[in-house]
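Missing here: one protein chain of the complex. Every other protein chain is in place.
This part shows chain A:
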Amino acid sequence: MKRKRMLSFAAVVAGFALYFSLNEPNTAYAMHIMEGFLPVGWAVFWWVLFLPFFLMGLRSLKRLTKEQPETKLLLGLAGAFAFVLSALKIPSVTGSSSHPTGTGLGAVLFGPLAMTVLGSFVLLFQAVLLAHGGLTTLGANAFSMAVVGPFVAYSVYRLTVRSTGKQRLAVFLAAALADMATYVVTSLQLALAFPAASGGVLASFAKFAGIFAVTQIPLAISEGLLTVLVWNWLMVYNRQELNTLQSIKRGA
C-alpha cells in the first residue's frame, strides 16, 4: 500500500516536471470576456440562454432557504468561497495569470442551480466595480462560470461518488473539472464570435482553448485541492447539515 502510494506520488511529480518543462511561456487570455468584446448578436444569445437558469436558480434558492433555513450560513459560505477564489489572480505556467472560479463547492453542496445565482452575483460585482468581465458579456460569462461549471461539478461529483464511493476524490474532481469546463466554454464562446479567417470556428477554438486549457490546468488543480480543504472542515464540524442536504437532494 505504502509502496503504491510512493509510486503514484513519484508519477505525479514526474508528470508535473514534464509539464512545466515542456511549456513555452506565451500570453494567455484565461479570464472572463471583456465588456463590449462580444458582437451584439452573441451577447444577446448568451443572455437569453443564461436567464432561464438564473430564474430556476432563484426558485431553487427560495425553496432551499424556506425548507432548510439552517443552511443559510452554509449557503453564504459557498458564495463567499466563490468570491474569494475569483479574486485570486494566480500566476500560471504560461507566464500569465488567471483565476479559479470557486463554483464547485456550492454545486456539490446545494446542487448546480443554487450556484448559478451565487456565481452570477460574483460576476456582476466584478463587472460593475472592477471592470473585469462586463455587463454586455455577463450572459456569456455567467453561462460558462455559473451554469456550465456548476452542472459539470454536480455531475462529476455524483458519478464519482456512485462509481468509487470516495467523497474527497469526488469533491476534488468536481471542483477541478468545473474550473476547466468554465474556461473551455469561454474559449468556445470567443471562437464562435471570432472564427479564424482560415479554418473558421474550429481553428479559432483550437487556438483559444489550447492556451486556455494549459493556463488553467494548475489553477484547476489548486481549486480542487482548496475545495477539499474546506470540505474537510465541513466534514469535521458540520456533518449534520451535510447529511440533511444529501437527503434533500436524494428526495428531489
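Following the convention adopted for this analysis, a contact is a pair of C-beta atoms (placed from the backbone, for glycine too) under 8 Å apart; a residue touches a chain by one contact, two chains touch by 3 or more; residues count from 1.
Here, contacts and distances are computed from a predicted model.
Participant: The complex has one chain missing from view, so what does its UniProt entry call it, picking from "Cobalt transport protein CbiN", "DNA polymerase-3 subunit delta", "Electron transfer flavoprotein subunit beta" or "NADH-quinone oxidoreductase subunit F"?
Facilitator: Cross-referencing UniProt, the chain left out corresponds to "Cobalt transport protein CbiN".
Participant: Can you tell me which of A:Phe81, A:Phe143 or A:Tyr157 touches the chain that was removed from the display?
Facilitator: Checking the options A:Phe81, A:Phe143 or A:Tyr157, the one contacting the hidden chain is A:Phe81.
Participant: Of A:Ala174, A:Leu190 or A:Leu245, which one is in contact with the hidden chain?
Facilitator: Selected residue, touching the omitted chain: A:Leu190.
Participant: Touching the hidden chain in the full complex, which residues of chain A are there? Just list them.
Facilitator: These residues of chain A touch the chain that is not shown: 16, 20, 25, 27-31, 33-37, 39-40, 73-74, 76-77, 79-84, 86-93, 95-98, 125-132, 134-136, 190, 194-197, 204, 207-208, 215, 218-219, 221-222, 225-226, 228-230, 232-238.
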